[in-house]
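Every protein chain but one is kept in place in this view of the complex.
Moving on, here comes chain A:
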């Protein structure tokens, strides 16, 4: 069963990189372009061990490869940040107390859009779905300030669309990014 949840880009008139912390969007129909239809360039592919040091190396390499491919600094950084958040989630949750195996990463480019595909054989997402949109409450005393809980908000805010499905013991996450704004 798949769950597809778009980010904010399709539901705001402004550029998704406008960075305004607005309300989380209502769900919309699945994005048929994740993964891309028609030919796309495989810009980056790797298998990365789900631990922070390996993730850092993979994210850095991905950003550099995108620049070589011709992406501008903002687009490469957008992809790197989303990739970092998603891989950190896999490391922290999918493989918690589980023997790690490498995570497959592919980044494709087509007509200015970037398509990330991440596949891991860790635990499924709780409830078989992406987490509900939320931001931690900041109206708290300093001692109670959150030290996490922003990852999915960042990904949803930066992505045009997200798709998660569990198939054959594998988590498959696909993300479409449009660094230049809504497609």
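By our rule, a contact is a pair of C-beta atoms (placed from the backbone, for glycine too) under 8 Å apart; a residue touches a chain by one contact, two chains touch by 3 or more; residues count from 1.
Just so it is clear, contacts and distances are computed from a predicted model.
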According to its UniProt record, the missing chain among "Heme exporter protein B", "Transporter", "Phenylacetate-CoA oxygenase subunit PaaC" or "Anti-sigma factor antagonist" is "Anti-sigma factor antagonist"
Checked against the full complex, the residue among A:38, A:148 or A:169 that touches the missing chain is A:148
Hidden partner sits against chain A at residues 19, 21, 52-53, 55-56, 59, 77, 80-81, 84-85, 88, 91, 135, 138, 142-143, 145-151, 153-154, 157-158
